[in-house]
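Taking it in order: structure first as structure tokens, then the write-up.
Excluded from the complex is one protein chain; the other protein chains are retained at their positions.
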Amino acid sequence: MSCTENYAGICPAALDYFQQANNSGHELAYGDDIWTQKVCDALRDLFQTDCEVFFVFNGTAANSLALSALCQSYHSVICHELAHIETDECGGPEFFSNGSKLLVGKGENGKLTPDTIEAIVTKRSDLHFPKPKVVSITQATEVGSVYSVEEIRAIAAIAKRRHLKLHMDGARFANAVASLNVHPSEITWRAGVDVLCFGGTKNGLPIGEAVVFFDTHLAEDFAYRVKQAGQLASKMRYLSAPWLGLLENNTWLSNAQHANAMAERLYLYLKELPQVRIMFPRQANAVFAELPLPVIKGLQAKGWRFHQFIGAGGCRFMCAWDTQEETVTRFAADIKQLSEAIEPV
Amino acid sequence: MSCTENYAGICPAALDYFQQANNSGHELAYGDDIWTQKVCDALRDLFQTDCEVFFVFNGTAANSLALSALCQSYHSVICHELAHIETDECGGPEFFSNGSKLLVGKGENGKLTPDTIEAIVTKRSDLHFPKPKVVSITQATEVGSVYSVEEIRAIAAIAKRRHLKLHMDGARFANAVASLNVHPSEITWRAGVDVLCFGGTKNGLPIGEAVVFFDTHLAEDFAYRVKQAGQLASKMRYLSAPWLGLLENNTWLSNAQHANAMAERLYLYLKELPQVRIMFPRQANAVFAELPLPVIKGLQAKGWRFHQFIGAGGCRFMCAWDTQEETVTRFAADIKQLSEAIEPV
Amino acid sequence: MSCTENYAGICPAALDYFQQANNSGHELAYGDDIWTQKVCDALRDLFQTDCEVFFVFNGTAANSLALSALCQSYHSVICHELAHIETDECGGPEFFSNGSKLLVGKGENGKLTPDTIEAIVTKRSDLHFPKPKVVSITQATEVGSVYSVEEIRAIAAIAKRRHLKLHMDGARFANAVASLNVHPSEITWRAGVDVLCFGGTKNGLPIGEAVVFFDTHLAEDFAYRVKQAGQLASKMRYLSAPWLGLLENNTWLSNAQHANAMAERLYLYLKELPQVRIMFPRQANAVFAELPLPVIKGLQAKGWRFHQFIGAGGCRFMCAWDTQEETVTRFAADIKQLSEAIEPV
Partner (left out) sequence: MSCTENYAGICPAALDYFQQANNSGHELAYGDDIWTQKVCDALRDLFQTDCEVFFVFNGTAANSLALSALCQSYHSVICHELAHIETDECGGPEFFSNGSKLLVGKGENGKLTPDTIEAIVTKRSDLHFPKPKVVSITQATEVGSVYSVEEIRAIAAIAKRRHLKLHMDGARFANAVASLNVHPSEITWRAGVDVLCFGGTKNGLPIGEAVVFFDTHLAEDFAYRVKQAGQLASKMRYLSAPWLGLLENNTWLSNAQHANAMAERLYLYLKELPQVRIMFPRQANAVFAELPLPVIKGLQAKGWRFHQFIGAGGCRFMCAWDTQEETVTRFAADIKQLSEAIEPV
């Protein structure tokens, strides 16, 4: 199992467009090429709405720039305590926004609830604390769970009432869509999301994420922001063209469906093992499980690489677009064997 | 002729390593892969010294992050008034440094001189103006000229005397090395340069620049800076491996030599035309020339794309690693024909 | 003569209110006291319009925060090359705005013209350069000149046409009003100014400037900005109450009229001296004059303190609210005597 989908390579459809773009000879720079225009249109088609699309290099940049467009330095962003923007972007959101504070809330399975948001937004209303201006949710979440359409709508309602913009960190957006089996618009603009960071890297691209503004007013001068922040690719086609590979034939979705199915497969194996405790519902492409320490060590000794998470024994197993069925089988068998070998304490 | 080398594609040697890296299966992320380790070592070999190497996505990021590592917000950076950091990075250096001011100087052929630097650094010494802390020079310059070894040494001497760090924007570093026909260390650390932004994109990469700290103390915690700034690639191998293609067999240098030779070829044609005025010495891969407006319009009508520069009539013609001899010939012929067709005013 | 009005103390009317505020016992903090409410109303009365008023500690903060409210980091501010924000605030505007670039223009007597602004705003329209969003003018200027009502209106017209906000650095606003002999609204909101930094320190306060938003939409959440930036006084009454002293009986205006009259007096003396060249029209409370170096040295030897300005021989003589007639007479006499003592070269 992989620590993260970032260990995987480029999916064939994306690679094909990368090569096509390279073979097309000299092309205009900075996004004026034909590939970039095409993929922007393709994303508008996908979401069935007018929207503004920007390509940036990675997820930290996508989230940080999107959030910066939604608030000023003296504002704050409400997010879950496990949100990537809080735990894994090295203060990127604070840096790009010149100081906006993240206000973290708790919530089961890595998900914010309307009540948590309401409690945070109403806690303070004085000048001495940054004014909440944005809610950021992660779909799928950092612990592999997925917000339902109804949950997003409920969060959007409280956001609207409290004059908060709604940002979605969609590093694993495709996995969430695949999990819910809904149209992507249903969990974004139709549910009240203002801006989506649509992850490409974990879905099979070499590099790059798309920032999609459904509220196009919020995208005013965003191109300047991207440029100033060192996120405007000169040879943009290499960032954008591979997206055509993902979007054509819904490869983005089938990649995600495959990864989710592999995670489900792993989950089905693990849930039968008495020594293993499943930590969060398996909804996207991850399984979080608590394993005995000797099992963890044994797996590592066999060369399996995965992320340990939230204290002793917690493990994160991610499946990627290219995870093989037999890899899952082999991995599960190793866990089983190692678990059974433990002597009772 | 191209407006910029950014219109060109990926050079074969770089593409080959890109594909090799992709074919290697799952790899560690964030630079812990073997490709990244290899290319860092290769760069240390190239420069014949210990140095700290970081890969970032583009030139604005490379320059802005390097400068931020050399000064605080209340410091200033001395550069030429035509420097890319001043004219074409949309305030990136000011953004990343949280406000460092660029103090611009004039100088023939786009080059700063020790006297200009001395004049700027000694002009103010009060608290009410940002304290100079860095000199930034561009090699090759924005107008296609090249600092000689002696010129860089002289600038480094005044920088040392005035306690200024020396940064080199090397977006076209390869073209400068090719032009001077010296070892790359001669115009960097052996001449007193503290940090180099070594351009890969204009030299045949799809994406990416290297930041090379010769003064390794200055690189302290720079990896955190890169991460926070949204410049740490998760699938780093796609950024780093292509550099192996450039470095192996000195492809970076032959790419640059070719581009320079094509520019020289164009220059030799143009200097013979009485209607054309060469604006700057041809030293790297660019020819800057003043053309009659009807000629410019005629070229555009024929589909040639190039950048207009510094007022009416000034044109910038860049040659890339893949510029064809016959393209140059055809372009020069078009200019000649259009020029001769102009009726005398 | 003084180098600057900042050498002067507190004018009696301001001191009186400072003491009254102190004698009033315990008062609410952070501006909820009665003094602050009163002075905000008094400023609205003075300007004959609804406006939002904030008190901050000094001019760098007033200008920097006001400009930050008008633009984002990837925008730019057009100002005169001699503007205080460019030359004497140590990069404060760039720091508070997180990187907004100042685009400097030339112009006679320290004044921007509509043509200069138009030239700057139309020079670039690409993403690679910060987009102009604000014009900042200084009234009275750094060289003691004053924009006429018509000049401000013409600048406001071009600003409106080009979608630029208009900021006025009014560190010496009172002197400008006194010089023009117009109602203060005539050179601010009635002429198209969006926000004014109304200087108190140079007019007789111990500490403090007022930021006055005539376009009240621009003041949205500005109180948070002030707080975050360390500019919200806890014992606000000491910052605000003295303003009542300035506003009552139009002391702010009579202070300025006196200072201007003293400058005129000095000017009348100096213009008669053949060895002295007046550098800029005397319109506010400053006289700028070129003096022979031996005269400058002689004055310094006699203990006179003043600022040297723009190269050898240029001197800035400022008059304050408390400059005595006899001081001016004595100073002018010293200049005369020293000048006549110089042997002809």
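Order as written gives the chain letters A, B and C; numbering starts at 1 within each chain.
We take it that a residue touches a chain if its C-beta (ideal position, glycine included) is under 8 Å from a C-beta of that chain, and two chains touch if they have at least 3 such contacts.
Since the model is a prediction, treat every value here as computed from it, not as a measurement.
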Discussion item. Given that one chain is not shown, which residue among C:Y74, C:F129 or C:Y224 touches it?
Written reply: C:Y224
Discussion item. Just to verify: which one of B:N58, B:S73 or B:T141 makes contact with the chain not shown?
Written reply: B:S73
Worksheet item: Which residue, A:N22, A:S100 or A:T323, contacts the hidden chain when the whole complex is considered?
Response: A:S100
Item to complete: Among B:T36, B:T60, B:N98 or B:S339, single out the residue that touches the unshown chain.
Response: B:N98
Fill in: Option touching the unshown chain, where C:K235, C:K271 or C:K297 are the choices
C:K235
Worksheet item: In the full complex, which residues of subunit C touch the absent chain?
Response: 2-4, 6-10, 15, 22-30, 56-62, 64-65, 89-92, 95-96, 98, 201, 206-207, 224, 227-235, 238-239, 305
Worksheet item: Hey, which subunit A residues sit against the chain that's not shown?
Response: 73-74, 76, 87-92, 94-101, 127-130
Worksheet item: When the complex is taken as a whole, what residues of subunit B touch the one chain not shown?
Response: 30, 72-75, 98-99, 127-128, 130-131, 221, 223-225, 227-228, 232
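Keep this in mind: only the chains that are shown with their structure count from here on.
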Worksheet, complete the sentence: Joint neighbours (subunit A and subunit B) are C
Response to the item:
One chain's C-alpha mean falls closest to the whole-protein C-alpha mean, and that chain is B
Practice prompt. Please identify which chain has its centre, taken as the mean of its CA atoms, farthest from the centre of subunit B.
Written response: C
Item to complete: Can you check how far apart subunit A and subunit C are, centre to centre, with Cα atoms defining each centre and the answer in Å?
Response: 50
Worksheet entry | Gap in Å, rounded to a whole number, between the CA centres of subunit C and subunit B | 42
Worksheet item: What residues in subunit B touch two or more of the other chains?
Response: 89-92, 95-96, 98
